[in-house]
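Dumping the structure here so I can ask a few things about it.
The excerpt is restricted to a subset of chains, each kept in its original location.
Labels for the chains are A and B, by order of writing; each one numbers its residues from 1.
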Amino acid sequence: MSSTIGTLFKVSTYGESHGKAVGAIVDGCPANISLSEADIQPQLTRRRPGQSDMTTPRDEADLVTILSGVENGKTLGTPIGLMVNNRDQRPGDYQEMSNVPRPSHADFTYQMKYGNRAASGGGRSSARETIGRVAAGAIAEKILFERFGTKIISWVSSIGNIDARNMTLENLTREQVDANIIRCPDEGAAAKMIELVASTRDRKDSVGGILTCVAQNIPIGLGEPVFDKFEAKLAQAMLSIPAMKGFEIGSGFSGAGMFGSQHNDPFVQKEGRLGTTTNYSGGVQGGITNGEPVVFRLAFKPPATIGLAQETATFEGDTAVLEAKGRHDPCVVPRAIPIIEAMTALVLMDFVLRQSYRNF
Amino acid sequence: MSSTIGTLFKVSTYGESHGKAVGAIVDGCPANISLSEADIQPQLTRRRPGQSDMTTPRDEADLVTILSGVENGKTLGTPIGLMVNNRDQRPGDYQEMSNVPRPSHADFTYQMKYGNRAASGGGRSSARETIGRVAAGAIAEKILFERFGTKIISWVSSIGNIDARNMTLENLTREQVDANIIRCPDEGAAAKMIELVASTRDRKDSVGGILTCVAQNIPIGLGEPVFDKFEAKLAQAMLSIPAMKGFEIGSGFSGAGMFGSQHNDPFVQKEGRLGTTTNYSGGVQGGITNGEPVVFRLAFKPPATIGLAQETATFEGDTAVLEAKGRHDPCVVPRAIPIIEAMTALVLMDFVLRQSYRNF
């Protein structure tokens, strides 16, 4: 296990899907930041299950408690303990799976690595693990916004084979993203996506999708070449999220098909700093932020747990047919949005603190 | 700067493109491994410039010296110091760029972050920085092969808009990859790619491309959920390579368009272990290797330094036209192959050591 991320803004998460609680410790948060549960709850609420029939009906309020690190509404500079109780535990739902590892799920690899696994609900590979991330990320986001005006917005750009049209990012808000339950600001595409998820759920199948994320108003100079380049740590953070299969920044894979003369972002004077006229670089050059928006895209595979019958094998290698019971998301992409935003904030915040040595 | 990678198999690199030497320290290499310079040189030689007119004519033998950590042909368990001298230094070539940051290069961001930058050749953002990685990776690769039979092979799957057909990976060898100078085992595509690079070079432009990499015969159980999932650290390692814009593992972005019933890899008994019939997972489930081949693809943008005239701005924001002089690769993708293989080996080796605690 390695449940700590960050060099200076360090987040350690804990919790299985069906244990007593999930949460995180945030170590390295600067002192004297105004902070209360109310700053953290909104993103947890955006992440929680049961928000629509797009998602698992598991009903959790997911209310966060700050255990330490804050006194009189201000951070102390000491570790911030964050806890969310697990209320709605139904281990029974998972009983029938115990001898048949779910295809493309963590059942098999956890069993092989640890010699055991949480009997129910996926344990640490469950989406529930991300609660600690979202809670910690909300703290980072608050600090980044107050200090730099940083805005991090993610939205659904594809579900299955339905693509949203390209967005004009500049003025996009979370309210616009949340305007429909699939969280795609292209209303036309959104309607089709919702339909696709509904039909997928009815077939007891699942479907994947793509998220785009943009972070604006971030300081120039973030990122620590060579191994902790900005995009390298961002990629690690994103690929650490369950169901993630791909990451691209700026031009990404399409940039591989371009010539340098097309792809290079020319410099130009912009409100008091050097900026670029295009942003194929996605906000980074040489592993360091250049002040342009950081733009990246993420590929989520379809969830592994489906109700459809699958021919597979038991742990012993015998042929078996698996039909998952219990409550399962047909599509995790919309609920992943606050997770993406949280991980982006954690990466940014850690780099902000690492960069501060310049003023030593 | 953060020039160390790995938790237990720890590699720290050093060196600018035009300083006295480049190299690495490998700390955490197990003792009693047979090792000499001859084990390291071949991948350095595959990486070095001047191998064909595909690449920069800079002529460097790039001979490695082991400074420490090996005695009587065996590793001591102590840090292995690796050094490659820089011979062919031509700082003059870069003089004219000094006041105009190259678009989409690290000139601007290094200057902003560090308040200075290597006056010539890109300094630490130069491809030359990767020598330490390749040397260290060769050690990891040797150990992995001897212990587990691990084979890591990378090849060019696209240059610009020319795609190779899909490869049958199983028996692919480095010799086959090296059979042509573009390192694409699809001979038909290779010929077109070579032509494209040649015409691109003649136009003083550059072009991007895509590499595929497959690692076979790796132990089950590698990867440390949640933040150090196998694919997360692999993505960090890959995105830390200059010019990298995208990473996908297994189905990658195409997996986002699939249904769970298509994408799930059914389990089946395979020579003494549980395997899968398809490999959309790309060898990982829940952040942990499952014994199937690890397959991933990487997007390289076109090199930023081109001879073509570009309209851009000086550091002060004044309009300027830049035509890069000096020696520059029109396409870095073929030379990146040993770098990819090295970084893959470093990630694998570190996880192998981290997993060994099972036998504590």
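Miscellaneous remarks
What we mean here is this: a residue touches a chain if its C-beta (ideal position, glycine included) is under 8 Å from a C-beta of that chain, and two chains touch if they have at least 3 such contacts.
Note that the structure is a prediction, hence the values are computed from the model and not measured.
Whole-complex tally (this structure file, single sequence, 2 chains shown): 4 copies.
Just so we're on the same page, only the chains that are shown with their structure count from here on.
It takes 180 degrees of rotation, in steps of 5, to superpose the Cα atoms of chain A onto those of chain B.
With each centre defined as the average position of its C-alpha atoms, the distance from chain A to chain B rounds to 26 Å.
In the complex of the two chains, the chain A residues touching chain B come out as 1-5, 7, 13, 101-106, 108-110, 112-113, 115, 124-125, 129, 158, 160-161, 200, 205-210, 220-221, 223-229, 231-240, 242, 244-253, 255-269, 274, 276, 280-282, 284-290, 297, 299-306, 308, 310-313, 315, 317-318, 355, 358.
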